[in-house]
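As you look at this complex, bear in mind that one protein chain is not there, while each of the others sits in place.
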């Protein structure tokens, strides 16, 4: 389990998500993590997991794994594959890569067996609560209509975050809750933490930033500050 | 375009398909390729593409790519991703990772633009002919019921190979035709070439072999010999 | 909401699931329902919904609906379509037609708006509990490995039923819980009710029976008897 506050950078598959650019953002994240004292997790494309895991000392998770075992599954990636490459866990059910509920359950169970961390995504509070029954380590609420919009869910729809925290906590006291979708600024990050979650998922705000390190640094400081006030 | 005869090793996602084992098989393949003078292509899991492409000097192709562009597609791999990692092309429509016909068309077109090689798979001669209209560089006939069976299609159903060559050639004179499914021995490889194809796809016969290099060497020699007789 | 005990007959798409045979089984079910005094629900293929709803006076539900709205969705069936044809509800997430968790949530919500009943299926107790958070009217536990096996879950794995009831009731006091998979005899039905569920889902045991009415009658009487003892 990772210590909050947490910033997860979902690399997605932008033109900055690969090769030297991927590595440069990872190094910036590693520096910010150390300087500010905050957990930063990277979710690069599968082709970049090993390079990043070898070169930076912050946790790497996969963006997705397939609900298959080792074997004759051409073109699929079982959890073992990303672990072997150096990932510490994986995202499950991102809105751009939804899974069936039985697959979500199976993958969370498999992650426990392989000692991998899981970050499950949900689009609405009810689904977040339903998935939290399956005990993922982290759960992120991401209204799909705000993903990539630049409009932060914490600003535009704070009630969704509040409702998610409340509904999830009715059935699961332990899972770490994160806020995603449209997180663009330090202010958005602070708001997400003030509303009761332990951190954020960001993507384009960092991956498409002119100065990714600067943006990340501001977000990290805001997260730490908001987190300190809360406690 | 690769020079025949061709052996494609589909790593799939066996426990030998990753890390040191993946690299060791790749090195063996590189040696056999040079010693015997034959094209050997490796199709590792996406997490292993970069390591293999960096360490061996024979072509690497991806087992699958997703029909998406660069952008907000969490958990997907566009063709650009595998090219960036060092792949020279990708498999399309393997029986364990089928695609829709419009996706097959789109990916072949995109591969041309990115200067990547395509190897499309088909389960029956009619589908091979249909796909060959879309001009993949290579096309493999793989009856799914024989994949992983240890029973070579070239032995058990030679008429399927003959019919595939005939039907594909009616509409496409150029695409390289390969034989897959159940190829287990040097004899199976020779038979595949005698029946009119330019080489084979193998998977478990190498990936699960006690001595992968020895098996591959025998297959490579048989391919070169059968190929010489044909010409 | 339907009054327990409940027997749901999933017609699936056997050769007996259509036309006159479908109607004959529906009429038998209607008779048994009245004679024995038990709720029997029929889930025929979509092509048969209207005929059955017109000809028998017991509830018809669809085997599946697509998570789409009315509009340009060729080849899909929105909930409105099956309601229009006379269905009172639909099955969601049957193991032979799994859905994503966000789709399950969306369809249950839509069903409420359209005044339709939902019967959600789950393969393991944890998934049953997760789905029950979304408030379907009924939830059925069906271990896929026993579906169509002739081996009743209530006999072979009674602990799965007990665990399902316990886990679902922790988070949902109201949803009706049913037992499915392998239910073949009156004894299996009685056992399912004794273990704490409100009835059963059956398929091949009725659809492939030599005398469907006789089998159904025995099951219905066993259900009523077991139900009476429990209360």
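Going in written order, the chains are labelled A, B and C, and every chain counts its residues from 1.
Simple rule for what comes next: a residue touches a chain if its C-beta (ideal position, glycine included) is under 8 Å from a C-beta of that chain, and two chains touch if they have at least 3 such contacts.
The shown structure was predicted, so the numbers you read here are calculated from the model rather than taken from an experiment.
Enquirer: Could you tell me which of the visible chains the hidden chain touches?
Expert: So, spelled out: the chain left out of view touches B, C.
Enquirer: Hey, which of B:70, B:105 or B:209 is the one touching the hidden chain?
Expert: The single option touching the absent chain is B:105.
Enquirer: Of C:49, C:133 or C:177, which residue touches the hidden chain?
Expert: C:49
Enquirer: Please pick, from C:5, C:59 or C:78, the residue that touches the omitted chain in the full complex.
Expert: Per the contact definition at the top, the residue touching the missing chain is C:78.
Enquirer: Applying the definition given at the start, please give the residues of chain C touching the unseen chain.
Expert: Interface residues of chain C facing the absent chain: 10, 12-15, 17-19, 43, 45-51, 63-64, 68, 70-78, 80-82, 84-85, 91, 94-97, 147-148, 203-204.
Enquirer: In the complete complex, which positions of chain B touch the hidden chain?
Expert: Residues touching the hidden chain, for chain B, are 93, 95, 98-102, 104-105, 122-124, 126-127, 129-131, 133-134, 170-171.
Assume only the chains that are shown with their structure count from here on.
Enquirer: Which chain's mean C-alpha position is the greatest distance from chain C's?
Expert: B
Enquirer: How many angstrom between the C-alpha centroids of chain B and chain A?
Expert: The computed centroid separation for chain A versus chain B comes out at 35 Å.
Enquirer: I'd like the Å distance between the centres of chain B and chain C, where a centre is the mean of that chain's Cα atoms.
Expert: 45
Enquirer: Using the touch definition from the top, which residues of chain C touch two or more other chains?
Expert: None at all.
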